[in-house]
Each structure stands twice: as C-alpha cells, then as structure tokens.
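For this depiction, one protein chain was excluded, whereas all remaining protein chains were kept in their positions.
Let's look at chain A:
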Amino acid sequence: MRPGQMLSYDYTVAKLFMFSTILFGIVGMLIGVIIAFQMAYPDLNYIAGEYSTFGRLRPLHTNGVVFGFLLSGIFSTWYYIGQRVLKVSMSESPFLMFIGKLHFWLYMILIAAAVVSLWAGVSTAKEYAELEWPLDIGVVLVWVLWGISIFGLIGIRREKTLYISIWYYIATFLGVAMLYLFNNMEVPTRLISGHGSWLHSVSMYAGSNDALVQWWYGHNAVAFIFTVAIIAQIYYFLPKESGQPIFSYKLSLFSFWGLMFIYLWAGGHHLIYTTVPDWMQTMGSIFSVVLILPSWGSAINILLTMKGEWVQLRENPLIKFMILASTFYMFSTLEGPILSIKSVNALAHYTDWIPGHVHDGALGWIGFMIMAAMYHMTPRFFKREIYSKSIMEAQFWIQTTGIVLYFASMWIAGITQGMMWRATDQYGNLLYSFIDTVVVLIPYYWIRAIGGLLYLIGFFMFAYNIYKSMSAPTISAEPKNASPMGGRLNVEVSNV
C-alpha cells in the first residue's frame, strides 16, 4: 500500500507536548529571571518566606527548563518527525496512540509532582537529579513509555532506512535511560536505619565514587538531552525548512558515532582538582578537548547545508533561528573544551563563567532550535500560517541581545572572580575576602538579569505568536518547505 492513498499524519500527541513546552518554558524561564534578579538584589529572597529563597527556586528553574521545557520539546518533535521520516501515521496504531497519550498525561502528573516536591524542599541534593525515589520511579515509567513509542513506531514503519534524526532520538532514549538508572541508585533511609522520612533517600555510592557517578550523569545529561536530541531536530528541520539536503549525510553518520564514543568520557572535567584519581581528571580533560571534532562535524555539516542558499537567511526568520542555534552550538562546544583544560579550569571552576557557558548553549542552541521547531510545526499542525513574521524578527533580535548580555557579563564576572580569589600579596596572603568579590560582581549580575529578562520577553512573544497562529488565515495545502508566515513584513515584500 502506498501510504498517501488514505493516510495523514496524526499530530495529537505532538501538539499536546508543544503546549507543555510553552507552559514549562514560561515557568522555568520566569523562575530563572527571578533568581537572576535575586543575585543582583538579595532582598528578593524574602518575598515569600522559604518558598522564594534562591536555594528553593534554583532546582525548580533547572528542573523546569531541562525536564519541563526541553524534554517536552524533544517529545513533541519526536512525535512529529518520527511519523514523517518513517512514513507511518500514529493513527494506524490505536495501541501507539494510547501509549502516546498515556506518555503525555503521566509526564504532566510527574512534572506537577516534581514542582510541588522541589518547592516543598524535598530533594536528594544531587544536581539535576534532585527528585526523590518515588518520583524517580515515575520518571522511569515515563521513559519506558517513550521507548515503546519510539520502537513501536519504528516497528511498523514503511521506510527501511532510519533517517539520521531517528538515530539521535534513539541515542537520547538509550543514553538517558542508562545514565538515569545508574545515578539514581538510592536507598530510602528509613528502610535501613528505621529513622527519618520514607521520602528521603541516600545514594548507594559513597564519597568520590558518588561524585564521579554524579558528574558522569550530570555532564551526559548535557550530552544526551541538550545536544543529541537537539541535533536530531536540526537535522530534520533545517533541511526541511530550507529545501536543501544535508551537506554530507556520511558526515552526519560519522559525527554521530564520534559523539557517542567521546561524550561519555568527558564528565570527569567537572571534578578537576578534586579527590578523584588524577588520570581520570586528565582523561576528562583530554576527551573534552577531542569532543570539539564530532561537535563541529555536526555543526559545520549543518551550516554547509545552507551552501548557495544563504539568501534564505535574510528572508526567513526561521532559518535565522536555526543558523544562530548552530553557531551557538559551535561556540559552546569550543568554550566547553577550553574550560576543561586544567590550567583554565583552575581559574574558571566555581565562578560565574560556568553558568555563562551553560546558558550560551541553553539559550542560544537549545532554546532557539526548539522555538524554531515549534514555529515550523505550527502551520502543519493547524493548517494555518504563522501569525506574524515581524514578531518573529523582533523576537529574534531581542533574544539575541539577551544572550549576548548574559554571556558577556558572566565572562567578565567569572574571570574577575577567579582572579580575585587567587590574588595574593608578596607574602602569599590572600588579597581579597569572599565578600570583596561579591561586591565587585553586582553590576554584572544586573546585566545578566536584564539579559535573561529580554530572553523571557522574547519567549512571551513566541508564545503569543503561536497562540495567535491558531486563528490565523488558513492555508490550502501543507507547505513543502518554507513555512508560510503573515504580518507586516510579508505585505511589504509582496508589494515590491
């Protein structure tokens, strides 16, 4: 049977996850902006008792953005891309449709429970793995459901070859499954001691081993959620939106295996100058530097896909979002290895340079790619054009300015901080106390908070644009490539 004769793709689950992407994006980024202002103006810590302190809100921000916004975006694009490149519709399998919906609703319940528990201060105190054991079990269930969706759809596919994006989604699924299970091995304290709360648990690893497993997990969460699943998206959406085939399909395959091979060993760079064995620190450092190769392999492949078609960058804001995303990917994957070099790490570790580095990737690479993906999918979901091209253009520049303010201020703050911490007088005494550095950094914290606020404003513009697109003029047929978009700028172009 030729699929086109009676089928159409079913985007029900993809749409649901798009709404949760927007919802958690707003929540996660709003909390991020609040805590950024708290750094600049500490009295903001006390506006709602224990519930507004930085320590309570920071895990909410990271979990909200990573596991709320980002994962929703990954799931949404999976349920969109998966059907299309495998040439099979979700509507062909009531079972997969049921699993997809169950996946969504269980995920929503889980995230709601995560928000409540983290806000209440229930935490394992392991970064990015703060959820306590009952919620961890829920995470495993949600993940298994996603796995059934992935392999179920692959099982009933018509297209024999799995497109490169599917490879990356599979890697996301398997990578996170392995990392999550090992890092969250924990024992409820009451079970072994007979004391304390049933909710509380302790890690099964002790001391340095716990730190090693934690950062093997922590850094590879960056690898398999922040990187792998976003490459999956750009390898589909950029060629599709621009109508250009990937510059080199072979390079996409080779850099895939390169990334898989190298990324898993890089986590040790979080533990340079700690108690883990020296050779492991060196290994973490070397693998981080080597990691430039597969990262830039993908990024250059993505940029060269636009070869001969750079004019689209001027005409189509969606291409602009994706090309800047890829550029920020190159930028972050150069900055990361530099930070992993032992001598640089001695200066940069524990300073504000690190959150600066994270946000280059999170805001520039991931945020831009996910928003571009949502913009691309919207006309296909609702059979309507995108409401406004001019809002997209304005959003692009407001958010880009926000990112530049963010990372520039954090570079200066981080290097200042590192230099002040290590400065000594001629007798070897430290020149500055800790509070001296804090006072010096306050102007940079203001700049960072304003940068974050600009990005949040841009995100609200994005959410508004998507909302209005649901009632924008309809389109007669699904666009083959460039997404149709309305608004003032388009009218001007058509009048010329």
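Everything below uses one rule, namely that contacts are C-beta pairs under 8 Å (C-beta built on N, C-alpha and C of every residue); 3 or more make two chains touch, one makes a residue touch a chain; residues count from 1.
As a working rule, contacts and distances are computed from a predicted model.
A.B. asks: Which listed name, "sn-glycerol-3-phosphate-binding periplasmic protein UgpB", "Na+-transporting NADH:ubiquinone oxidoreductase subunit C", "Cytochrome c oxidase, cbb3-type, CcoQ subunit" or "Benzoylsuccinyl-CoA thiolase", is the one UniProt assigns to the chain that has been left out?
C.D. replies: "Cytochrome c oxidase, cbb3-type, CcoQ subunit"
A.B. asks: Using the definition of touch stated at the top, determine which of A:243, A:443 or A:473 touches the missing chain.
C.D. replies: A:243
A.B. asks: Tell me which residue among A:21, A:165 or A:378 touches the hidden chain in the full complex.
C.D. replies: A:165
A.B. asks: Taking the entire complex into account, which one of A:113, A:141, A:202 or A:283 touches the absent chain?
C.D. replies: Considering the complete complex, A:283 is the one touching the chain left out.
A.B. asks: For chain A, enumerate the residues touching the unshown chain of the complex.
C.D. replies: Residues of chain A in contact with the hidden chain: 2-4, 7-9, 84-85, 87, 89, 157-161, 163-165, 235-236, 239-240, 243, 245-246, 248-250, 253-254, 257-258, 261, 277, 279, 283, 478, 480.
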